[in-house]
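Could you have a look at this structure, given as structure tokens, before my questions?
The complex appears here without one of its protein chains, the remainder shown in place.
Coming up: chain A.
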Amino acid sequence: MTKATETLMPEHTAAHDNLSHEHDHHEHHGAPAGLMRWVLTTNHKDIGTLYLWFAFIMFLVGGAMAMVIRAELFQPGLQIVDPNFFNQMTTVHGLIMVFGAVMPAFTGLANWLIPMMIGAPDMALPRMNNWSFWILPFAFSMLLGSLFMEGGGPAFGWTFYAPLSTTYSSDSTALFVFSVHIMGISSIMGAINVIVTIFNMRAPSMTWMKMPLFVWTWLITAFLLIAVMPVLAGAVTMVLTDKFFGTSFFDAAGGGDPVMFQHIFWFFGHPEVYIMILPAFGIISQIVPTFARKRLFGYASMVYATASIALLSFIVWAHHMFTTGMPVFAEMFFMFATMLISVPTGVKVFNWVATMWRGSMTFEIPMLFALAFIVLFTIGGLSGLMLAITPVDFQYHDTYFVVAHFHYVLVTGAVFSIMAAVYYWLPKWTGKMFNITLAKWHFWCSLISVNVLFFPMHFVGLAGMPRRIPDYSLQFADYNQWISIGGFAFGLSQLIFLVLVIKACRKEGEPVTSQVWEGAEGLEWEIPSPAPYHTFETPPKVK
């Protein structure tokens, strides 16, 4: 570490002093060795690493389930798995990818980066931080374990609509409910930690409008989390009591209403989809200026656009329910409110494009992923706009068109942004440049296969292929074969990423400077690479 600090430039002596000071009593609180380091750690960098590895493992597990789905759909007819197991695969794939892969990956990035970006020594509530990570493996063991129970695991779709999840579900629903409770508690604790850290632990000169956009987008995401995760907890609790304790929240026979389930679920569910994309916007807003070598165009408008998207997300939920028989004025309201969201989203996309305009652009790996994000996320956004049109949604509803839409925004959107972030900050974390040849293979294989995988879904969807069904009519066979081939290729491409990350964690590669990327600006690029175990014990000066 001393070697690394020597590479610091003179204007960073404050940080230098701080680091050598902390080095003096390293014996007292450095990184302890062995397994217990990870179990007991309260260090934001350790916890960030744990979250990211957990998310990656869950990404591979959820991905394996997607492979089962695609293998079954390779041909029409039923050949590999029985329909009940197919339903469990679609359900658990969705749950794992949403709650096990994307959300923990963003929380891991928040843990690693927010303290380093705002000049704080750690997260505000380090012990709670440890808890919020370590309850996650239990939640997902419970969820995955339920697959092996008699009657199988959850098979009602990740949206667990009543009465599928109440009257018609297997007994393992109780395990599903408890695991969702634990996931919710984990995200709420993570969100509280982020908010308290950003409110109370910024370096004195880090004013609100100097905060990096990743910090801003995460702050707004954290508010969304504490607002809607409790509603999800309420919804699963009602499912639990309806199924096991004789209440009738969603049972018409007892005076309840199954449509009300959808209202409550989507009141959570729509903000939830922005929880999975706002931090991605933050990541792209960090990466694009670095490799365009220009300041981010429209910083303030980016902040306001993020806040507007978050606020609008609370009044659009029923666009998931156009076919439930709502009155026309409600359908009109939700249609126009949904379309309104494309305004702040458009502001963001145009700001990124304007940032690149006449910039000195270079195409390092994080930038490749960021550019792919901007193009492919926009495709997903446009198909979302199509779905928002009430009359045509009656045709698109519950078809593969919807599957294409949300995979474009979640895979080529959220997941690509996470990969971009990992490539962008990995050299900072390990101190070594990752294997660029492998990274290029990973990018190009992923980019091509992901489009072979998801683009034809638009066509089969428009032609009427329903989602969540293990079989299909013969006319969809050719496209589905392409989709499956793309799926297998995309799955295999992620193994390249796995190899690359393992090599990086074993500290293979060329050492990097503290700035890593030529155009990178921000506090995290002023500390040495690899980032020392403790940083900013005395607050830095922000330019």
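The definition used in the following text is that a contact is a pair of C-beta atoms (placed from the backbone, for glycine too) under 8 Å apart; a residue touches a chain by one contact, two chains touch by 3 or more; residues count from 1.
We take it that contacts and distances are computed from a predicted model.
Enquirer: Which listed name, "Spermidine/putrescine import ATP-binding protein PotA", "Cytochrome c oxidase assembly protein CtaG", "NADH-quinone oxidoreductase subunit K" or "Amino acid ABC transporter permease", is the one UniProt assigns to the chain that has been left out?
Expert: The missing chain's protein name, per its UniProt entry, is "Cytochrome c oxidase assembly protein CtaG".
Enquirer: Looking at the whole complex, which of A:Leu50, A:Ala66, A:Val228 or A:Leu371 touches the chain that is not displayed?
Expert: From the options A:Leu50, A:Ala66, A:Val228 or A:Leu371, the contact with the absent chain belongs to A:Val228.
Enquirer: If I consider the whole complex, including the chain that's not displayed, which of A:Ala253, A:Ala300 or A:Leu474 touches that chain?
Expert: Touching the chain that is not displayed is residue A:Ala253.
Enquirer: Looking at the whole complex, which of A:Phe199, A:Phe394 or A:Trp444 touches the chain that is not displayed?
Expert: Within the whole complex, the residue contacting the unshown chain is A:Phe199.
Enquirer: Which parts of chain A are in contact with the chain that was left out?
Expert: 124-125, 188, 192, 195-196, 199-201, 226-235, 238, 246, 249, 252-255, 257, 259-260, 263-264, 267-268, 325-327, 330
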